[in-house]
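Please read the structure below before turning to the comments.
Heads up, one of the protein chains got dropped from this complex, but the rest are sitting where they should.
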């Protein structure tokens, strides 16, 4: 049995720089998940337990999805610090919200989520490459690792996932960051630290600019409203006849 | 690192006949997913990025679910053509919708989805058997591989999954096709090509007939409306007392 975090094996410093960065990104996303659960458009009379669960989904949901798709035991389950961090982030979010109200959120905190977004994208892309996936699949994995937790939170709260609607280039930031990293690292053979730094700075800047300037992914024209829903009760035969008659 | 699709290793013809068929089925489902996202009952002001993501879910979501359940790296992630095909299908769907409106959909396209449905069912059942699952589990995997992507699209769009409501034998077609294939192939030892052909023709015909003639899975009587929701605030004790008194 893997021991508790109190054992030397799981000393926080044994995580190394990368591990600490990953833990900060997870905590940031967990914190964000807890705040999200309390926002009026998501709030559905959640209990504290529910908020903690949503913080877990936000913090380690994307990483778990990534590793399940890559057919490995999810890394956030292998180190107890992820679970402790998510738990702490949920508690901190509730405490801060209690004392400050939600004014807090829209401002300074957006910087931190803008940091964790490219970080998850780069880690996701690299993990996919380590499992022998190609550029396209690695970019897809990066998007899922980065934004997957958010979509589960949105669906659980009865909200349309942010990936699908206007959200200040939420998905596009992940796509571009992962693609930039992969091209630098594997097409041009740039050093891993330099590739990471360039892609992270780009992703961070692109996301912040999108939020500052209100850049959005393109939403196309409204679909024609005429046609009714799923089940035309007249059967397929009539449709085909109508089409042939045209 | 697995190279890009421009490398000879991923020449389209290296997929073989089965690979091409599978790619066509994925493209059809991706195309369908993109159209679905634009249909009035599903449409929720999706961006182009959102529509592309939903096309991915429709095109490779079922195959990914299948392979995750069978504990392997998802096959649609191992070959870049799947991702290219989904992307192209989404673009094509938006283009066609722009020029033709949605009249297009109900007719000729139903033929193609009626083709991809039994195809996915057979591939799903065979993949499950290759991983040493039995008849029942293989049929269940076939249903998930065939219809799983659709349920994710429906849920993401805030719609009740088509599997659960009347949908012209959507699930039953997958069940019967997979079961027919498995019985032919493994109970009677029929050749794999013949088994596939018979099951595919059956599934294709059954699905088309269901759509033409409006065959539906049975929807039972309305449940009694009296009893209130989830949480009877009077506690379990009262319920039991009431039951014993009867």
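Chains here go by letter, A and B, matching the order in which they are written, and residues are numbered from 1 within each.
Basically, a residue touches a chain if its C-beta (ideal position, glycine included) is under 8 Å from a C-beta of that chain, and two chains touch if they have at least 3 such contacts.
In this text, all values refer to a predicted model and were calculated from it rather than measured experimentally.
Asker: Which of these, B:111, B:186 or B:202, touches the one chain of the complex that we don't see?
Answerer: B:186
Asker: From the listed residues B:21, B:112, B:171 or B:190, report the one that touches the chain absent from this view.
Answerer: B:171
Asker: Can you tell me which of B:99, B:188 or B:218 touches the chain that was removed from the display?
Answerer: B:218
Asker: May I ask you to list the residues on subunit A that touch the chain which is not drawn?
Answerer: Listed in rising order, the touching residues are 1-5, 37-41, 43-51, 53-54, 56, 64, 68, 71-74, 77-78, 80, 83-84, 94, 97-98, 101-103, 105-108, 110, 155-158, 162, 166-168, 208, 211-214.
Asker: Just checking the interface: what residues of subunit B touch the absent partner chain?
Answerer: 68-71, 128-129, 131-137, 140-141, 143, 151, 155, 158, 160-161, 163-166, 171-172, 186, 216-233, 235-237, 239-240, 242-243
Everything that follows uses one rule, which is that only the chains that are shown with their structure count from here on.
Asker: Using Cα averages as centroids, what's the distance between subunit A and subunit B in whole Å?
Answerer: Roughly 25 Å separates the two chain centres.
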